[in-house]
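Quick one: the structure is below, questions incoming.
Left out: one protein chain. Kept in place: all the others.
Coming up: chain A.
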Amino acid sequence: MKCAHLSRLVAVWLIVCAVWKASIVQGARDFEKKVSMLLREEPQNPKCFAEGRKDFTCFWEEDEERAGSVDQYSFTYTYQNENSSRCPLRALPAAGGKRLFICRLNRTQMFVQMDIKVHRLGTLIHNRSLLIELVFLLDPPANVTVSRTAHRDQLNVTWVPPPLKYMDDSMMYEVSYMTDDDSHVGQVEVVRASSELILRGLQPDRKYKLRVRVKLDGISYNGYWSAWSDPVTMETLPAELDALITSLTLIISFILIVLSLSMLLSHRRFVIKKVWPTIPTPDSKFRGLFTVYGGDFQEWLGQTNGGAWLSPAFFYSEECPSPLEVLSELSPCPPLPPKTSRALTTGSGEDKAIQTTSDNRELLESGDSALTERWRATPHDSWLMDRLRALQQNPVPGSQSSLLESQDAYVTLSANNHSGDQHLGDVLEEALPLQAIFASRKTALCESHSDLGSVQLSSGSGHLSSQSSFEYPGHVWMPKGTEYAYMAVADSGVSMDYSPHEQSGRLWETRDLRQRDPSS
């Protein structure tokens, strides 16, 4: 404990000594500065100054060679209406081979004249009368601080005045400021009875060096200008654009951004389409192909028979126009003999009736207009009639008939999946003909079979059907140079999208409509 306490005391003592020495050193430096300044500015001897309200210092300088010992000199001072007094002197070496003789008083009287006389060996060498309150030489202002203000061309300078009671209102300051590159040219601002100054009219974005000094104002007190404080550097804020220009720029930018966003939002579909184009898919043309059959085209063909799911556009596509052959209209009539109303569906004997034609492709390629033309009056009516008669004479077993009417001939190309006739089914499936049964005006559809009735497979086929029925009632359409396997199918066993469609007594029927494969 004692050792710790002792060590603490030693540490404190060392600190105090260090601070004291530092203050002495600093004080000595300050004194040297003041002496140097007075030696330059004060012509009279002795040179005297007061640093506070109670101290007073006088000195003079002599060459080392000529100077005597300090005992040879006497410094006496006399206040008005008082007796004289002596001031003890001390000598200090000075630069340049000089010696200073210094008198320092720690108690003074102000506002009264003081007469000073210096004698050397009884000889008056210096004589001066002064008032102590008029020879102040203060320390420079402390804690000089420079800060920026809201304005780009201003700096705020503050400092702490010398701690002299009664004299704050009597102090005046000089603030010197210059840019870094102006080493010799600077400006000075004078401030009275205040320890703050705002410098205006400065250059933006420049580095300024500032310093301050103090002096009493000369009314109640007077003295010399103090030394300059240590310089403080501060950079002004960079120049800004005019506030109006800046605000207008911001407003215009905001408006442009809003307009751009509005345009993007209003045309977002277009933008999205351009940026992320939609990859076309054939879903629309093959209904159910992907959603139901998972892309299995063969299965899709088998289930749907091709025609029921086909879209009208498909019929009119360039690749495979449906070869639609309209023979005649079916009108409500007495049921025909079964043997006369049979469609070829199976059997090798049907080869004569069923023939693929090379013109199918031509028909397919001719398109809708060609089909329309086919429905007009053709020179092949007689040939069709012959074929129908042949069918009637050689009915296909297993077929149902109630459709054919004696005076109407029709040609149908169909592939009945339910007939069981593989050959015919294969052929038809390969050929994929489109068959349509049209009821004429004269015939009536009687005893509707299960699959009788107008069928509107699609809008396209319906279109074809209706067109042919309206325009060419009773006409038999025969494609030019074509040989189709014709058969009348009373009951295909497959019925899809059946919808009665009656116009003017006509009934249009379509059965087993198949899209002929253009590749076959």
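Following the convention adopted for this analysis, a residue touches a chain if its C-beta (ideal position, glycine included) is under 8 Å from a C-beta of that chain, and two chains touch if they have at least 3 such contacts; residues count from 1.
Criterion: contacts and distances are computed from a predicted model.
J.: Look at the options "COMD2 protein", "phospholipid:diacylglycerol acyltransferase", "Erythropoietin" or "Pyruvate dehydrogenase E1 component subunit beta protein" and return the one that UniProt uses as the protein name of the missing chain.
T.: The chain we cannot see is, by its UniProt record, "Erythropoietin".
J.: Check each of A:12, A:25, A:112 or A:248 against the chain that is not shown and name the one that touches it.
T.: Of all options in A:12, A:25, A:112 or A:248, contact with the hidden chain holds for A:112.
J.: With respect to the chain omitted from the figure, which of A:219, A:244, A:265 or A:279 is a touching residue?
T.: Only one listed residue reaches the unshown chain, and that is A:219.
J.: Using the touch rule from the top, list residues of chain A that touch the missing partner.
T.: These residues of chain A touch the chain that is not shown: 53-54, 79-81, 107-113, 131, 133, 166, 169, 219-221.
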